[in-house]
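Of the protein chains in this complex, one is absent; all others appear in place.
So, chain A:
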Amino acid sequence: MTASTLPQRSVLRGIGVLHVAAVLVLAVVPFLLVFAISFGHKVEGAAWVWGFELTNYRRFFVGTDYPDSVSLLYLKYLWYSVWYALVAAILAVATAFPFVWLMTRGSRRAQTVWLVFFLCSLTFSEVFIVMGWDILMSNRSGLPMVFQETGLTDWLKENGGLDLLREWGLATPRNVRFKPSEFATILTLTYLVWPYAVILLYPPISKIEREVVEAARTMGASPFTVVRTVVMPMVRTPLVGAVLLLFVFLLGAYVTIAVFADPSKHTLSISVYEAVRGSTLNAPFGSAQAVVLLLTAAAVLVIGQRFLSAKTGGH
């Protein structure tokens, strides 16, 4: 070892320590703060004080008045958080997959144009996208008016379609109605993450050699069978990975839920915001909800990882 390498090593070590410290400060410390605050005590009519009580978690899982009565309100919010995020993530990946597959079969130039388009679309914020969909779904100027003006509403009335849509919560006795509804919520969430799904799936799918697909065809597999038996198994890990990533991303969606979801079907992200910034100003309870949401996301990621390990471990 030369003398000149010693200062270099100490500089590198210093940079490493700074790096670890930065990660701790930026990622771990906020989480630890939230975790600590979740055990704090809310002073009625005032702010909160540090402490260690499980009141907030009890309120989340069984309600404030337990054991006199049980309230599952926040578990319901959690359920809707998971439901919306999971369905939208699966829908986005399921619909992006065939698109990306066809896209990668196209010319290089066409692929580049599509990728640039999707990268550009990522610059739109959630607020901007939701505003567009809000107009599209609006009862007075959006799709419901198109249905009415084109006579589609009358046709649905005559054929019993409107009654069916009413059962699904997508119509009034007079016309179709998309707001508020789970349909509009999930549709918008799906749209929100669709470009991400495309960009996540593009690298692994584009790497599949043309010859692998052709080999399957020469062995009697139709194009659909090739996708089912060769392409999808080859990209199983990226597919599940994309669903998990988008799921976690969507767990925190706020604007879409606030605009399109029925208040009785709101999610924890709305509830957390109301607790922390809303009229109640109950940071300990908001933190407890955030911790539960985080642990739920972690649990889903662990389940997904186990699923992949089980599938890829075999032949």
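Rule of thumb we're sticking to: a contact is a pair of C-beta atoms (placed from the backbone, for glycine too) under 8 Å apart; a residue touches a chain by one contact, two chains touch by 3 or more; residues count from 1.
Everything below uses one rule, namely that contacts and distances are computed from a predicted model.
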From the options "Hsp20/alpha crystallin family protein", "Transcriptional regulator PadR-like family protein", "Aspartyl/glutamyl-tRNA(Asn/Gln) amidotransferase subunit C" or "Putative spermidine/putrescine transport system ATP-binding protein", the chain left out of the display has the UniProt protein name "Putative spermidine/putrescine transport system ATP-binding protein"
Full-complex touch with the removed chain, picking from A:Ala216, A:Ala253, A:Ala275 or A:Val291, is A:Ala216
Missing-chain contact, candidates A:Val230, A:Leu245 or A:Ala288, resolves to A:Val230
The missing chain sits against chain A at residues 209, 211-212, 214-222, 225, 229-230, 233-234, 236, 315
